[in-house]
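The complex appears here without one of its protein chains, the remainder shown in place.
The letters A, B and C name the chains in turn, as written, and every chain counts its residues from 1.
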């Protein structure tokens, strides 16, 4: 069976890999669709991000869905032919953080397609994969593999929204409307935000944010003072979801946040110079959000019921052998939101 | 009656001022003691801090206690001769933040000795002052005016500790052990911290932190890697109180915080360059803490019962006419914690 | 102008009343629609509920919408002809609870149509009323007065959901599916519940719950053990909204709640015999929810955008002179959800 293996930057190859055998609590899965994530793009273009660097070849990909083809002897409730979304989150279940209910901080996490630990953890851009039964989440008929593969980035968005606390009735600002920002718009709307304003510098991204349910879109490239009115009386928004990774976007948004407002920082970012005096005087809270765990089941539930409908965010799908076109489009913010690969 | 009025930096003068008449809901107070705060020092040395700048002469001071000498006609429950601590917090009681229970974010706050608004709000370094009855908090016999004047900085510390959420059983790190840092040690101990580690670069400050109840003091000037061991397994401390205003102190402490740990940023600070990727990956929370309101009553209660005993932190008291010596000592971290003035 | 005034139980009369003049911060409103609430029914049938008893005649009603006809001199941003929903919540703005952000616990609340204080506070079942401008919430074209009048009971539901904390991804049980229970289903769905199960003993109420968005309806009159499966492994639901006021309903639902689950008790109820050992051993939280305040603005916003669409819950509307038929239908759970009066 074939897989997409990243070597040095820009050297992505289709290679033959062994799938391995199915253990008693495992499943064999024929992968249907896989979405290209920002981290895949970073490995592809730059060989990593921040302090995370590729030190050896690694299979990319962690946003996948497919069909079960073989079921381990100890697994009940799932049969061959079942279509599933696959969670890439594999915490150890034994460390102090796992036992505190914080599996996303597991000391021995084996998240798909990650070069944080060495040896790296292979990803799931492959035609066939063996998974733990606990990673499988059944998908309803009528929901495509492509939609199901959106469960992973939707989980990231749901986790960020959950960490922001109660949303019902809150006024929300989202800076950066790539796939994660647009999914945050959907998740915040689902969670009861009473007003959602989206900010970006790309018309394409802002169109997606409006399609995702934002009440208003502000293009700060064209209208640099677009947020100014929200700064009256010490600010308007209860919560800012910062998904741009841009220091400039974050700084300008702080003035639009009301006292005791929350900044959810999504995506890793790097060093940023922040006006700590503003954070102090307005008693803002800057909270990081990292990955997810329990939210994967919620994401699949919302996709199955279409209480969250992600179809407007899927730009295109390519056969995995045409990965070069797919990665090029995925990296073009002026045209693309989520680009997926087909492994059929 | 006399008051201490700041003109341009270093030009502090004893001047004659009118006290004014006592309204029906007011009290006349003979000021006993007044503590010199970091902001008083900033006005004195630099004419302000951050974007806050002196534009006109202003009476300094906001940490005072004294004795009631006249009582307005509509005030009950307090009589001349009553010794009180005076809260400098005077929110309007009508704006949206006051009605949300956030009076420290009042849109029309008249906090003593503040050049944030213009005209500036005069402070309380004066022999006599007329206050609103709501600012008065009775002090027990046996508690000196100097101790009572510590209610204000103690309120700052209590507010920061309250904003950190439940403390019982938590492990706490305090960086920066001036008067506010040392009072945070006391407040965190009072609130049930199970372990408190204090960090500073001054031996004098660290002695005060130990006297305040810290379990361990680390001098990072002498032992730059003193916190390293706390970084194992993604970190040890649940909460960091950052009271140094130093970017370097904050950055080095982040590694010692466990995932989902809280950073309480106390004191205004300015621009700081922060490793946002660490905040994100560990899901830290950086929260500002600004002034106080309800905590003033708690502070006086803890002082009255000596459940918090601030006496180890009062370095010296000077007659207000010797303000020059007092301000010099207050600014010398190698010798002083809290320096107070006497207005008798 | 005419109003509906309750005298002794069952003696409801159309009477002529004075509207009064419009103060500078007030509005005159021609009432369009008014919804009949459970408390109106209690006054009508029983002269009160619990310890609240009618001691004098009182105008009923607190769920109204209409059209502004006159605007006080100090009011800006609203003009005659504007259609509005009217909040019946009138806290004093000065007591300790108002200043803590808890106006629903105001010590001097003047909520429409309430016999809690004496003299009673008149309600709004009248052709014309003078209100404070702060009570007025503009309604979009295309939203009927009847829908707008649902803002009040929707606010009750939104307040209960807000007090339950974060809902996104939670599993929710609702016992009692009258108008408030059905609106809680809508509010919980809006707030991101991943599963909602509704319980009642009336087929009509359960139909409404499904129309409101519940995933499943259980008729415990027909299927007394319908919740049993949810009791496995110490329980399934994160949150129970108890809107039946029935001790039996509450007791049977406790077994279906997971450890640390939350019971939101909505509606006043009376004495109930509860298994405190179950609450203790499972560490459940039984929280009361009482009225609302800020949620009224959220309710109108959700109605205006139809992010919450209450139309399936409006059973019928009668001219106010036919109040007898209206109150009879409103009290018949087998046929009615919300019954409204028209005052045109």
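Miscellaneous remarks
The working rule: contacts are C-beta pairs under 8 Å (C-beta built on N, C-alpha and C of every residue); 3 or more make two chains touch, one makes a residue touch a chain.
Worth saying up front: this structure is predicted, and the values here are computed from it rather than measured.
Of the candidate positions C:268, C:294, C:307 or C:329, contact with the hidden chain is made by C:268. From the options B:22, B:167 or B:341, the residue with contact to the chain not on display is B:167.
From the set A:101, A:119 or A:142, the residue in touch with the chain omitted from the display is A:101, counting the whole complex. If you put the hidden chain back, the residue from C:279, C:294 or C:329 that touches it is C:279. Considering the complete assembly, chain B touches the hidden chain via residues 158, 161-162, 165-169, 187, 189-192, 194-195, 294-295, 298, 301-302, 307. The missing chain lies against chain C, touching residues 50-51, 96-97, 102, 104-105, 107, 163, 233-234, 259-260, 265-277, 279-290.
The set of chain A residues touching the chain not shown comprises 93-94, 98-103.
In the analysis below, only the chains that are shown with their structure count from here on.
Averaging Cα atoms per chain gives one point for each, and the point farthest from that of chain A is the centre of B. Inter-chain centre distance (chain B to chain C, centres taken as mean C-alpha positions): 45 Å. Between the Cα centres of chain A and chain C there is a gap of 39 Å.
The set of chain C residues touching two or more other chains is empty.
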